[in-house]
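Yeah, one chain of the complex is gone here, protein chain that is, but the others are all in their spots.
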Amino acid sequence: MTDPVTDPAPTVAEPEVGVDDLDVAIQDDHSLDLPTVAPGEVLLEVEDLHTTFSSPRGPVLAVRGISFELRRGRTLGIVGESGSGKSVLSRSVMGLMPSNATRSGSVRFAGNEILNAKPKVMRGYWGDQMSMVFQDPMTALNPVLRIEQQITESLHEHIDLSKKQAHDTALQLLTSVGIPEPDRRLRMYPHEMSGGMRQRIMIAIALACGPKLLFADEPTTALDVTVQAQILDLLQSMQRDRQMAMILVTHDLGVVAGRAHDIAVMYAGRIVEQAPSKALFGAVRHPYTEALLRSIPKLEMAKHTKLDAIGGRPPDLVHLPEGCKFAPRCAYAQDVCLVEDPELTPDPADPTHLFACHFPVSGVGTAVPTPVAVAAPVSSSPAPAPIDPEVSA
Amino acid sequence: MFTSVFASVLPIKNPDVQSTDTPLLAPGQGGLLLGADGNGRDMLSRLIWGARVSLEVGFASVAVGFLIGGLLGLFAGYYRNWIGKLLAGLFDILLAIPALVLVLALVAVLKGDPSQDEALPGVVILIIAIGLVSIPLLARITRAQTLAWSQREFVLAAKAQGAGSGRILFREILPNVLPAMGYIALLGIGIAIVAEGAAALFGASVNPPQATLGVMIDAGRGDMEDAPFVMFLPIVVIFFTVMSLNFLGDVVRNRFDVRESAL
Partner (left out) sequence: MAGTGTAHLRAPEDALLRVEDLVVEFHTGRNQTVHAVTDVNLDVLPGETLGLVGESGCGKSTTGKAIMQLPSPTSGKVVFEGTDLTSLGAKELRQVRTKLQMIFQDPISSLNPRRKVEDIVAEGLDIWKRGSRAERSEKVDEMLLTVGLDPDVARGRRPFQFSGGQCQRISIARAVITDPQLIVCDEPVSALDVSVQAQILNLLEDMKAQYGLTMIFIAHDLAVVKNISDRVAVMYLGRLCEVGDPDVLYAQPAHPYTSALLSAIPVPDPDVRPDARQTLGGEIPSPLSPPSGCRFRTRCPKADEQCRDEVPVMRKVADDQFVACHHPLAPGEVVTTVSLAGASA
């Protein structure tokens, strides 16, 4: 193993050099006439997007009416548990859908409607205008191809480059995502690398053609904590340097807290709360977001703190309940919640803060440390607690 | 078109009905519905009886392979020590020997001297020969399945409960391996019927006047010029029987494939 004392420190190389060259190459050789958008302008507009999968049990309502817009240079964090529709949402926007899915609504990318675009047109967007970093770098990379081939594949698809140019671009990309000895890595196969390295390669591939929109779908879930921090830092710096719009999908509120400009919390296929990061964590309004934050054990809590668990489980997307979908698990639910599904509406006090709830919580900061949860530390020899009455069917 | 009619109708019927129905749907000619063979025997009833014997051979020989091969495969997959390695090596060697040659050799050995009284009936000899050949095939597939399932944590959980090897093998692993084995066995019956046909061409099938589909094809070879249907009809029957068995296999597999999680 390398000696920590004498080993030089190949830090993340300045990405500017490589990226600038790349941008020139891209703008020179645009085969498809796709419009460019100035930084800060609205890049992606999603309106009332629905995605339904047909299944033997009946239609699965995975995404049920989602609207948002995303500007260049901004990061939107989408948070939700499994079955919330967060991953389906990003795939629906990109148009990467299986054959049993139907979509409706509107998705406009740089002003062009792409929801019903033909596959041929979409191929012009994928990789070039928008690309995706997947959760599991091992299955997302082709095990029998060398790294170089996998990176240059999309370059050749969208940009007319010579072999030499493609190789040089690939080298620059690997350097920019912080991979030491990029020359050697290009000749390697995915299985010869660690998980973190593979995720860096995935990011390099996603960035190869200089996309304007990057989807990162649980990019660090398969990685260890210390590596997770590296990859999130990398994504953040890439997003900033390239003025990309980024959608960061995760189940972990902690991952998006300091890294996304805006956060949308999803539950049962809908956004239940959406706000700029600071506003959201500063004054949580939706009971689900509050419950989610409270149920996470925190480092600051004393040991054996009884957690505020959310009872029950997310609803079945085939047989959704009437009214607010969170109502059956909600501590604040009243009769109206079981009948009427609340709309996503802005907070009168802060129009950037949207929530869908009949009885929003007070809005007092629920960010860590959670006052309620810390309030009742249990002694190390707790009395037998009553069993969670949540009896699941 | 013909095929599709069969495909949709056959898998839901049981094999006995298939063997009687199949020829009826074939186009008729001559005085008898399907004509007669060189010896003037009714082709239809010959076909039905021949198919029945063929199916018997198929089912019984695969049953032999299923029991012995399945058991050996289960052990080979579960015991990762020298027992498993030895068995796996054995299967590989047996699989390397051309199956048809092995069947012919076994039939020759088992038949022995036909003049002796204690000679086994031809059908039984065929069953044993084809059954023995199918053992390594089924064993290998069972072994692969067992290897995969014994990696599962529920096997570890059973061990942690103090379960013995027998209990783990037959209570935990076998029920999970069985559907795949059944599916392969149904395909195996088809293969066995075809194998019987091939063996018949070498004269290594049942003794006349008993007939199997293979024997009928062999007998029809002589009349190829005058009456091609005598040879052609049994081939058609084999084709549809084997195909419907394959479809049945798919149905079985879909039926018993447990989902491991909701959604």
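The chains carry the letters A and B, assigned in the order they are written, with residues numbered from 1 in each.
By definition in this document, a contact is a pair of C-beta atoms (placed from the backbone, for glycine too) under 8 Å apart; a residue touches a chain by one contact, two chains touch by 3 or more.
Treat the numbers as computed from the prediction; the structure is a model and nothing was measured.
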Given the contact rule set out at the top, which of the displayed chains would the hidden chain touch in the full complex?
A, B
Just to verify: which one of A:S67, A:Q149 or A:S277 makes contact with the chain not shown?
A:S277
From the list A:E113, A:D160, A:D183 or A:D224, which touches the chain that is not on show?
A:D224
Touch residues of chain A, complete complex, unshown partner:
1-5, 7-12, 81-82, 178-180, 192-197, 224-230, 232-233, 236, 251-255, 257-259, 277-278, 281, 291-293, 295-299, 301-311, 313-314, 367-368, 378, 380-385, 387-393
Where does chain B touch the missing chain, residue by residue?
152-154, 156-164, 167, 171-172, 175-176, 258-262
